[in-house]
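What you see is the complex with one protein chain gone and the rest in place.
Letters A and B mark the chains as written, and numbering starts fresh at 1 in each.
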Amino acid sequence: MLTDIQQICTDIQRIRTKVPLVHNITNFVVMNNTANALLAIGASPVMAHALEEVEDMAALASALVINIGTLNTEWVAAMELAMRTAKSRHIPIVFDPVGAGATPFRTNTSLHLLELINPSVIRGNASEIMALAGAQIQTKGVDSAANNNEAATAALTLAQRYSCSVCASGAVDFITDGKRTTLTSNGHPLMPRVTGLGCSASALTGAFCAVNQDYFAATVHAMAVLGICGEIAAHQSNGPGTLQLHIIDALYNLTDAQIETYLKMETRPA
Amino acid sequence: MLTDIQQICTDIQRIRTKVPLVHNITNFVVMNNTANALLAIGASPVMAHALEEVEDMAALASALVINIGTLNTEWVAAMELAMRTAKSRHIPIVFDPVGAGATPFRTNTSLHLLELINPSVIRGNASEIMALAGAQIQTKGVDSAANNNEAATAALTLAQRYSCSVCASGAVDFITDGKRTTLTSNGHPLMPRVTGLGCSASALTGAFCAVNQDYFAATVHAMAVLGICGEIAAHQSNGPGTLQLHIIDALYNLTDAQIETYLKMETRPA
Partner (left out) sequence: MLTDIQQICTDIQRIRTKVPLVHNITNFVVMNNTANALLAIGASPVMAHALEEVEDMAALASALVINIGTLNTEWVAAMELAMRTAKSRHIPIVFDPVGAGATPFRTNTSLHLLELINPSVIRGNASEIMALAGAQIQTKGVDSAANNNEAATAALTLAQRYSCSVCASGAVDFITDGKRTTLTSNGHPLMPRVTGLGCSASALTGAFCAVNQDYFAATVHAMAVLGICGEIAAHQSNGPGTLQLHIIDALYNLTDAQIETYLKMETRPA
């Protein structure tokens, strides 16, 4: 646990020092707060989706974050192109299958992209992870409707199938690379009432992968950090409106001492 | 009035219990705060605009909200497809003609969609409602430049033409289904200085329609609730920046007692 705390603090220090460029092809709903979460932790966000420039932008970046929250065919083509560029340059790729399971278009697009290019990390809620693993689950829009045990099995399946790390997030986040498994349980019940905090989690995972080549550890650290900041922010908030901005402030102000005080994680055999 | 209070509280309770999925095809400016307003009141928002999935998503939803605030031809096709699906499945449709009257494209698109598929509710500001009714009015961008008496006449015209409920919102909201008319006058002068609160009103109307088949009443309830939350939030705010987030908090924390304290509405013969 002490090692974990130290490693998280080291990653944050590296992000703040290196200011890694994180290239996001993400959804319209969350672009603003995704950018603000990345700036707050110390990274440099850029959003670019045009076919004419995604290869150039991905090549400049230290991490690529792909999020299908408001996808259409043209954006999917840009995602594919950016992922190919990142893959060929060994730039880490985080994939967020927002709403997979809700419509065939989202599920099929996710599986299509994952088959073409293995990402470094897949992060979704329980429903989304289960939908990609082929479990019989109907996602209700973009909010999760599944329980964590089934999601853990699905996460392991995906981790092995795509040789990547997988995070099924929820009250407890289940994170595995098929060999190692960690559960992080920071966070607050008010967090799902703010739109796009899952998307922020994926973007932050990109920032951590940009400075830590152990992408499994980077994912664990990002999930822990967002959960801790959610807890800190919830103490100062009267509802989801104030929570959203206090999380940004908390990411900006996060100290080693706070990580030590708040961190709740558990390592398990996979 | 006591009955009205009780019905509003019942609707809110139903939203919080059923967590209805509200499918939004809306504009880029307001997607984030629309999603947050829906989450705050207790609904589950989803944004999806791709032709490949709007039918699937609309079919899953308990309400469809169409908002033309940053329309283009491709999005209009998706709106039409989603509206057809919702109509055939008796899912309530709320239509928000943002900027109708400002450009022929917005006016004509609105009329085209309304002629094809009668929505359950049309909600716009006075200028927009008048533009759709054919009044000689030049909308100034997306902000209203009309007075309420003329808008009331226009709202009645639209309600009868499209057999739906119509809300012409403003300092006083005029709501009619052609037979019944209610005026709600909650709200605060600072509210028009926050972008997209009209769009939030339309989205919340979708949430109320999802739990109350009397769409006229659902519209009245949504307008009253947003107005009340605006008043509560204004007491805590120093300007439009803080107002925006306190409204979200107020929607989340809204109690029956607050509704009883604040509600200002008046029923008139149509």
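Keep in mind that, in the parts below, contacts are C-beta pairs under 8 Å (C-beta built on N, C-alpha and C of every residue); 3 or more make two chains touch, one makes a residue touch a chain.
Computed from a predicted structure; not experimentally measured.
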Which residue among B:Thr157, B:Thr182 or B:Thr242 touches the omitted chain? B:Thr242
Taking the entire complex into account, which one of B:Met83, B:Val194 or B:Ala210 touches the absent chain? B:Val194
Contacting the left-out chain: of A:Met31, A:Ala100 or A:Cys167, that is A:Met31
Of the residues A:Thr73, A:Ser88, A:Asn253 or A:Thr267, which one touches the chain left out of the display? A:Asn253
May I ask you to list the residues on chain B that touch the chain which is not drawn? 27-30, 32-33, 69-73, 99, 102-106, 140-143, 192-196, 237-242, 244-245
Note that chain A touches the absent chain at residues 19, 21, 23, 28, 31-32, 35-36, 39-40, 44-53, 56-57, 60-61, 74, 244-253
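Heads up, the rule we're going with is that only the chains that are shown with their structure count from here on.
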So the centre of each chain is just the mean of its C-alpha atoms; given that, what is the distance between chain A and chain B in Å? 33
